[in-house]
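Only a single protein chain was left out; the remaining protein chains are all shown in position.
Up next is chain A:
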Amino acid sequence: MIKVEDLHKGFDGEEILKGIDFTFERSKTNLIIGQSGSGKSVLLKCMLGLFTPEKGVIKYDGKPYNQFTEDERKDLSKQIGMVFQGGALFDSMTVEENVLFPLRMFTKKKKKENLERVREVLERVNLDGSEKKMPSEISGGMQKRVSIARAIVNRPKYLFCDEPNSGLDPKTATVIDNLIQEITHEYDITTIIITHDMNSVLEIGENIAFLKDGVLAWKGDKSQIFKTDDETVTDFVYSSNLFQKVRKAQQQGL
C-alpha cells in the first residue's frame, strides 16, 4: 500500500501538485486519471523518487519515504517495477536480456536459474519464442508485454505503469489492461496506472484518483465513476463521442 499525504510539487515557481491525499491499495489496480497537464506524471515521478516533493509525505507500507536511509531506498527500488509509456526497453539488448537485466543487477543466483525465471515470466506474458528478438523487431504491443515482464521478473511489491496502452489498438490495449490486472491479483502487489483511456477505467478501475489542475478532484471505482454527477468528472469521462452516446442511451433507459 502507498499513501500520499498533502503532496505538493512545483517547477519554476508554478505549483503542479497542490496537496494530493490518496491511498493506493494493495492487490488492486489503482488508476490515476485526468487531462494532460493535470499532474499525473509528476505524482508518479514523486512516488518513484525521481522528483522530490516540496511538501507532504509518501508512505510505503506505512513508512515515510523521506525517512528512508540510502540503503533502504536502494532496497525499495528493487521492490518497484515500472512499465514506461514507450516501453523503455534497452535497444542494444534482446528481449531475453532485457528481462534478465534486473536479475543480473540484483540477484546472486546462477545464470541458469535466472534464465529459468525469465522464461517463466515471458510465458506469463505470452511471449515465449521471442527471447532472441531485438526490441526493434517486435510490435508495440509485444514491447509493452516485454516491459511488463521486465517489471515483474524481480517479484516487485509495487508496479507502476505510465499509460501502458497508449499507441496500441483497442484489442491489444484490452489484452495489456487485463494482463496487468491479472498480475496485480496473482502477485498480490500494489499497482498504480496512469491512463487517459476510458476503456481502461471501465475494464480495470478498481481504485481511481481523478486529478484536475494538480488537485484530487474525485476518487472512487469504475462502478461509481459512470454514476457520479460531479461535473468535473463527467466533463472528462464523457468527453468522447462513444461515452456520450452510451450515457444518452442510459438516460433514455435503452
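Here is the rule we use: a residue touches a chain if its C-beta (ideal position, glycine included) is under 8 Å from a C-beta of that chain, and two chains touch if they have at least 3 such contacts; residues count from 1.
By our rule, contacts and distances are computed from a predicted model.
Candidate names were "Multisubunit sodium/proton antiporter, MrpC subunit", "Thiol-disulfide oxidoreductase", "Cytochrome c oxidase assembly protein CtaG" or "ABC transporter permease", and the UniProt protein name of the unshown chain is "ABC transporter permease". Summary of contacts with the chain left out: across A:Lys18, A:Lys78 or A:Lys219, the touching residue is A:Lys78.
Interface residues of chain A facing the missing partner chain: 48, 50, 73-74, 76-78, 80, 82, 84-86, 88-91, 101-102, 104-106, 160.
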